Every structure is written in C-alpha cells, then in structure tokens.
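The structure under discussion appears below in the form of structure tokens.
Missing here: one protein chain of the complex. Every other protein chain is in place.
What follows is chain A.
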Amino acid sequence: MTASIRPVVVGAGPAGVRAAQTLVAAGLRPVVVDEAPAWGGQIYRQQPPGFTRPKRALYGFEVTRAKAVHAAMAAIRDRVDYRPHTLVWNAEGERLDLLSDGRAATLTYTHLILATGATDRVLPFPGWTTPGVYTLGGAQVALKFQGCGIGRRVAFLGTGPLLYLVAYQYARAGAAVAAVLDTAPFTAKLQAAPGMLRLPAVFAKGLWYLAWLKARGIPVRSGVRPLQVEGEARATGLLWREGTRERRVACDAVAFGYGLRSETQLADLLGCRFAFDALDRAYLPVRDAAGRTSVPHVYVAGDGAGVMGADAAERAGERAALALLQDIGTAVDGARALHLERELGRIQGFRRALERAFPVPADWAANVPDDLVICRCEEVRAGELRAATREAGAREMNRLKALTRVGMGRCQGRMCGTAAAEILAQACDTAPEAVGRLRGQPPVKPLPVALARHVEPEEVGR
C-alpha cells in the first residue's frame, strides 16, 4: 500500500532530516529537496568539502545536536531520493517545480512536508543597503560555511539570541567586535528570566555568551536605536542613539536582525489557510499540533511553521512525519507522538519568554524617515508606502504592493514584507494583523530567463 505513497520533504535542516528519517523507518522512500549543497539547514550548515575545521569549532555548544542531525541523514542517505542544490520555485496541485544547476524539473507528490526554515527578521535603517551590512544569519553563514568574517571590525545590532551568539562566534574566530547593540531594554530580560528558566540550559548559554563578551571589554549596550550606517562604497561606521545621546563606533561591517521570520511561501502557493500569530507578529500557516495544514496531505514543521528553534524543529519534523504515517493508515507509536507534542508545548513556553526578552522595537515604523529604502530589490522608500496609504487609500498589503511594487522584486517580500506591513499598519493607525499579508507568486525565487522555455517533466520514485 505504501508503494503508491510518494512523500516529498522540502528542506534538509533539523525538521526535514527528522521527518525523512521517520518516514524511512516506516518503509517509505521520501524525496528530500534542499537548496543547500549538504544537509543540516542553516543552523547545522556543513562547510564545503576540503574545509578542515572540526565540528566543535563550527557549532560550539550545539555540536552534539549538529552531529546527531548530520548522522541521521547520512544513515538514511541511500534510502531517500536526496536532491541537494535544488530549489522549489512553484508549488501547485500536488506538483513542485524545481530548479537544480540550471535545469528545471517537475516533481509530483502525494504527501508533502514543508520544512523550509526561516530567515532574519529585517527592520531597515538608514544605510542598510551599504556593502558590508548583512543580516546576523548571513554573518554567521560567512563564518561557518566559508571561514570568512563580513569585515575586520564588526558591529552587531538588533535583538534576539543570534545577536549575542554571532558576536561571540566572531570574537572567537579572531574578528574584532566593535560593539553589540541590543534594541531591547535590559529590563525586558529581567522580566523574561523566570519564563526562560523553563529551559535552564538554553538560558545559561545566553548568559554565558553575554558574560564572555563583556569580560573581553566588548561594549554591550541595551535599549539602543540605530541611526545610520556611515559610508558609501562600504560601511565605515555606525551611529546609534542611547537615551538622549548619540554615539558612534568605527567599523567596516554591520550585522543586524530582529529575531527570525518563517519562510512560508510554498504553503501559501498551495492555498494553506493562514492566521496571524501574535508571538511571531506574522501570518503563519494554520496547523494542528502535529503539523497538518488546512490542505490535505500538506504538513509544516520547524521554523518555517513558526519560529521555535532547532530543538523544536527536530521534534516537529518527526511529529509531522508521524502524522503523515497516521494519515496513510500506518500504525505509529502514539505515546511517542504525544511525547513530541508535549515537548513542543514546553519549548513554546520558553519561546514566549524569549520574545519578552528580545521584543521587536514597537516604535520602529513611526520613526522611519520617508527617504529610507524599505524594498532593497526595487528601492521603494517608506515615503512611497505612506503616500499610497494617504493618497490612494491603501490599507492592505497586496493593494500596497500593486501601487508601490513593494514585495514585487526578486526577493518576493522575504526581506521587506515584515517592514512594509509594520509601516502600513502604522500609517493606517492599526495593527499589523489588520493589513493582511503579501500573497506569494511563482516563481518565488528568480529563474534564469532561458529556463522558461524548456521545463522537462521528470519521473519520480525511480
């Protein structure tokens, strides 16, 4: 009966790997599609062949988990149809359109687990398009995947656990850390401490990074507001406000981000129902505790379903795969499924506390200058978004997109969608929930023009 089941997992991070492993254990042979050249996702991203740093150096405290996820995929490698370096640019009616090394292909499925992960939540500020300014996640990729720093003297800005982690990793790797600038007030962390003790080991790691940075004399500030990246051809300094004082640090690179944002475009293309999630401050696919979406046979797991971190992603990937197995009538370990759901609930409680410790600055949209570029693809400015609201009555994201082209560029709103929604909501004096969400349109990632001409269908389950 499983012969007619063609499961596809999109993403080979912690959620995708655990999902694939669970399906393989039940005798299925899933296709695993992943953009990266090797499994591990962003957090456990593997360096290219020929690089020699030990995993301990790459993953720090998470080395045991990283090794476990890598080993899990290595162990099932010959029992999955693994497609690295392959991106999904469209999803529709039990079919995925793929692009791999310049070749297009079509992949059909009966069941689909989306484990598409997350990217940094970006709130632009003056100078953010200057060369040398990257996301926190990007700064981490440069180091982990390429052995490079984004500069020689790097300032870290924004909020969230990555802020301190990446600064620490840079300092350990030999880069100069110019400053660590948290937009969240220190009092937020004190207030969140009791909730974070739900996962004491994770809490302790955070404190340890902070103490390590401070012990080395690296300036660590709270409650800051970014003002400007200096420099034209490249970053030369960073200005910020601290209370009523303006401060500056010389640096040749800036990494910034405000927590993470789920990658949900494939679920959107497939017509999954979405609802606003107050914790993520974003629209997310509606899912049950096991990861089932509103579309039959489509499941979501990991940070792509709502940001909960890598440990939760492993459990969510396994749980979604068990749900798939249940849905095709395969007997599964019910106690294991319940255990996973309870664990996910516990991590969710911790996540709430994290959000209190690292809140997104509530005054961001109100203080954005009109000439600030919000969409870096097409250079749409904040003033144009506000004018569309004021003069054309835009009160909804897709109307705003039609009027201004925000979210219409190559990134399809992945970088600017959050910021544009915050600006629109502020301009309409309403909540981000009320302005809706950008609808995805294929291709969700750009295709080489020549490809549009020959798309070859490909048989699956070879």
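Please note the rule applied: a contact is a pair of C-beta atoms (placed from the backbone, for glycine too) under 8 Å apart; a residue touches a chain by one contact, two chains touch by 3 or more; residues count from 1.
In this text, contacts and distances are computed from a predicted model.
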{"item": "Chain not displayed: protein name in its UniProt record (\"ABC transporter permease\", \"(2Fe-2S)-binding protein\", \"FAD:protein FMN transferase\" or \"Succinate dehydrogenase iron-sulfur subunit\")", "value": "\"(2Fe-2S)-binding protein\""}
{"item": "Of A:Glu378, A:Glu396 or A:Glu433, the one touching the omitted chain in the full complex", "value": "A:Glu378"}
{"item": "Contact with the hidden chain (one of A:Gly151, A:Gly237 or A:Gly440)", "value": "A:Gly151"}
{"item": "Residue in contact with the excluded chain [from A:Ser4, A:Thr52 or A:Thr244]", "value": "A:Thr52"}
{"item": "Residue of A:Ala167, A:Met397 or A:Cys411 in touch with the missing chain, whole complex considered", "value": "A:Cys411"}
{"item": "Contact set of chain A toward the excluded chain (per top definition)", "value": "35, 37, 42, 47-53, 85, 87, 119-120, 129, 131-135, 137-139, 141-143, 145-152, 173-175, 232-234, 252-253, 263, 376-379, 409-411, 414-415, 445-446, 448"}
